[in-house]
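With one protein chain withheld, the remaining protein chains of the complex are depicted in position.
Coming up: chain A.
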Amino acid sequence: MYGFEAMTFNIHGGYLEAIVRGYRSGLLTAADYNNLCQCETLDDIKMHLSATEYGPYLQNEPSPLHTTTIVEKCTLKLVDEYKHMLTQATEPLSTFLEYITYGHMIDNVVLIVTGTLHERDVQELLEKCHPLGMFDSIATLAVAQNMRELYRLVLVDTPLAPYFSECITSEDLDDMNIEIMRNTLYKAYLEDFYRFCQKLGGATAEIMSDLLAFEADRRAVNITINSIGTELTRDDRRKLYSNFGLLYPYGHEELAVCEDIDQVRAAMEKYPPYQTIFSKLSYGESQILDKAFYEEEVKRLCLAFEQQFHYGVFFAYMRLREQEIRNLMWISECVAQNQKSRVHDSVVFIF
């Protein structure tokens, strides 16, 4: 019953909610980002970061630093915090926390399969995988030749197994099919997560529905824009859209037939929350669409912390951390390549 979770939430989730709120206070602020944006070298960045919570993770790195090292260590901090929470969680919070990582698992699977297709070494690919999405037997993905084998050999034992029923074909894996597979899996994952949150009910269902609906809509727009001009048919494109969210079902009908960005903009401007996003772009510009979406996402994620006694704070925290790591990666890359003028193109301040 919505409104009464305050009476029983703290039995199992009170301690962890307090912990995740403590972690949230460690996110970098605008002042930190301003300092970082003014750094000249990667060593300056390391020095600034040692004053923040990333200190213990970066202090033992020898110079010269690479941007990938910085990103790796920051991700390691996220993974440690996640594991700390997961080990102390009971049902259904532990299932919820696991759901958060399935997206990374899907990305890892696609990374390894694509890499194998392009004849890269498996070890090298494993190092590039996101640590939150690792599972045992991930290395055997390199052996599979088509999707049926992929499923039978490896994925049937993972939590991703139920998502495969919609995309098993006997076609061999090539670039196009892999992208379709990735999006189909992600669609199934989002719908499954949505159903799970609805089942939990209460404030969790309310807040997570909003966050997941935004995610689904954002992916729909990205799929549309990325598939303009490719050989993806309209029906195939429609099949990749999730069946929930603000755009479902009428927005999806319109997006499925879009052939360029202006048509996408026309379709999206009918929805007030997305109209504000698209109004920031002038005609014909799609580079800052990503940043506009990230900003909107960060705004919604921060709002999830306004309410107590629900699981949305865990999801919001993980996403905010990932955004922070993206910011750090962008800043490090700009500094390393001496393009500091472009630093503010893609950094999204959290607070």
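Please note the rule applied: contacts are C-beta pairs under 8 Å (C-beta built on N, C-alpha and C of every residue); 3 or more make two chains touch, one makes a residue touch a chain; residues count from 1.
As a convention for this text, contacts and distances are computed from a predicted model.
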From "DNA-directed RNA polymerases I and III subunit RPAC1", "Ciliary neurotrophic factor", "V-ATPase proteolipid subunit C-like domain-containing protein" or "Small ribosomal subunit protein mS29", the hidden chain's UniProt protein name
"V-ATPase proteolipid subunit C-like domain-containing protein"
Positions on chain A contacted by the hidden chain, ascending:
6-7, 10-11, 14-19, 21-23, 25-26, 308
